[in-house]
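Below is one structure, written out as structure tokens; comments come after it.
Of the protein chains in this complex, all but one are displayed in their positions.
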Amino acid sequence: MDVLIENFSLYAQGFLGTVELTVYASLLALVLGFLMASFRVAPVGSFRAFGTVWVTVLRNTPLTLLFFAVLLGLPRFGLVLPFEVFAVIALGCYTSAFICEALRSGINTVPKGQGEAARSLGMSFTQTLGTVVLPQAFRSVIPPIGSTLIALAKNSAIAGAFSVTELLGTYKTLNELGYSIIWTFVWIAVGYLIITLTISALFNVLEKRYGVAR
Amino acid sequence: MHHARGLRRRLALLLAVLVVLLGPAATGCGREGSPPVKGPQPEDLPDYHVATGFQLPDSRTWERARKRGRLVIGVKEDQPYLGEKDPASGRYSGFDIEIAKMLAASLGFDPDRQIEFRTVASANRETALQNGQIDYYVGTYTINDNRKKQVGFAGPYYLAGQSLLVRKDEKDIHGPGDLKGKKVCSAAGSTPLQRMQKEHPEAVLVSYDTYSVCVDNLLTYQVDAVTTDDTILLGYAAKVPDELKVVGKPFSTEPYGIGVPRGDTALRLALDDALAEHEKNGDWKKAYDATLGLSGNPAPKPPAIDRYPAS
Partner (left out) sequence: MTVHSLHGDLQSTALYDIPGPKARRRHFLYGILSTVLIVALAGWILYLLFDTGQFTAAKWAPFTYEGIQRLLLEGLGNTLKAFAYASVLSLALGAVLATGRLSAHRPVRWLATLFVEFFRAMPVLVMIFFIFVALKVQPLPALVAGLTLYNGSVLAEVFRSGINAVDRGQREAAYALGMRKTQVMTFVLAPQAVRAMLPTIISQLVVALKDTSLGFLITYEEFLHAGKLIASNLDYDLPFIPVVLVISPIYIGLCMLLSWFATWVARRERRSFKTRAVEVAPAEPGTVLPGQL
């Protein structure tokens, strides 16, 4: 218990670091994932190919390797950014592949008849997409996107090993200061639970409001 | 028809992956040995007299090592001329390694045959000592009171301090006072970087994951100085003495000690004795001259050994 009280600001800093990483990387992942998903369902072959390659490669890349390549490789091109930014890029790109797949399978769950019916009513492509397909797809993708973002929050722990301020990294300082290592980790675990439970609560609310039982 | 084509394409892909995976292994088309590396030359390194009949029954660590037949020593693997592992041959070399060897000789272990070096990351040094994964640790290990609560320290064997590494042709930087507007590089999250932020906010700080990247950027004029403990900087300067130099008085004090398991006072004091002996008979200076001394900076006087009582 003492560990938490005496080093509250250190823990708070780490906690906020993880929250920040999670929020920014989630935004990047959602945007990139949406882009890639639209590539993957596009009628143009080369878009589809690009989307497929992006997803296949990133889904099969160990995240540690991606961090290694981004944090140590990109500066070789003269691209020197703060480590936090690199970490957001690595996490965001990695997660975008999973978001993309969740969105795509969501779009695929919308029955073909829905689109056909919309078009037979004379709706344009934008109308079909915006008022018929996406709202239905959105509902079925809430749970998988929620679990993907929870995984993202958990994955952000890797950034700590690459000198980014986040929750797991606080153990180093506390260990140096000679605190009980078990309790240090207990509070780190509690911190992660708070973050993941918050995300899952958030998505439960979303699902209650917009979700459908299929 | 469609299915057969898909299958053939998949088989082709599988084959391609296998070729990529097994290519280098199967063909074995490598040049023998390892790429040339700069490091201390074996013929320049001193030979240490191996103590015969040495006994230290009060030390659990020593007894365990004797039964095992060899010492396991924790070191660093990425600091040239200090503690560096040749990636290809797996050999370790540098000043810290020499200190480890001369102490081993005094404990009755042959430095060439009865030492196993093991890389231990900075964050895990205390752990490795506490649970007996290593017998002692030599690797830019600063003695401080917090660490003394967890491990014991023999020595110090060197008094390091934060300093500056610059290019040989640098004329403006002579010390930390000349850093206004200069780009200074250090390892991300390290103590030297934090000290720089606090004490010299006028410098422009750049950080990378490893010091070797900082040094590379220094050589290619991307940054103007690299800052950390002078030992580490001297190691890089020793690598390319024509291009790099260490300047200015150190602006912090980092006494390097030899980490030992906390309760093992017998081993700690035996190492203190051994260190004093090697400092007196000239081994210490020879080791320095053959490693960090190649940077052009002369050997300093070894610091006074702190034989603190057991607590």
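Think of it as A and B in the order they're written, each chain with its own count starting at 1.
Here is the rule we go by: a contact is a pair of C-beta atoms (placed from the backbone, for glycine too) under 8 Å apart; a residue touches a chain by one contact, two chains touch by 3 or more.
Predicted, not measured: the structure shown is a model, and the values here were computed from it.
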item: Of B:Arg66, B:Arg147, B:Lys239 or B:Arg262, the residue in touch with the unshown chain; value: B:Lys239
item: Positions on subunit B where the hidden chain makes contact; value: 2, 10, 14, 17, 20-21, 24-25, 28-38, 77-78, 80, 85, 87-90, 119-121, 123-124, 127, 130-131, 133, 210, 212-213, 215-216, 236, 239
item: Subunit A, residues in touch with the chain not shown (by the definition above); value: 41, 43-48, 50, 56-57, 59-65, 68-69, 72-73, 76-78, 97-98, 101-102, 105, 107-108, 110-116, 119, 125, 128-129, 132-133, 143-144, 147-148, 151, 153-155, 157-158, 161, 168, 171, 175, 181-182, 184-185, 188-189, 192-193, 196-197
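Just so it is clear, only the chains that are shown with their structure count from here on.
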item: Inter-chain centre distance, subunit A versus subunit B - centres from mean C-alpha coordinates, in Å; value: 38
item: Sites on subunit A touched by subunit B in the complex; value: 71-72, 75, 78, 80, 83, 162-163, 172, 175-178
item: List of subunit B residues in touch with subunit A within their complex; value: 123, 126, 146-147, 149-150, 187-189, 206-210, 213, 222
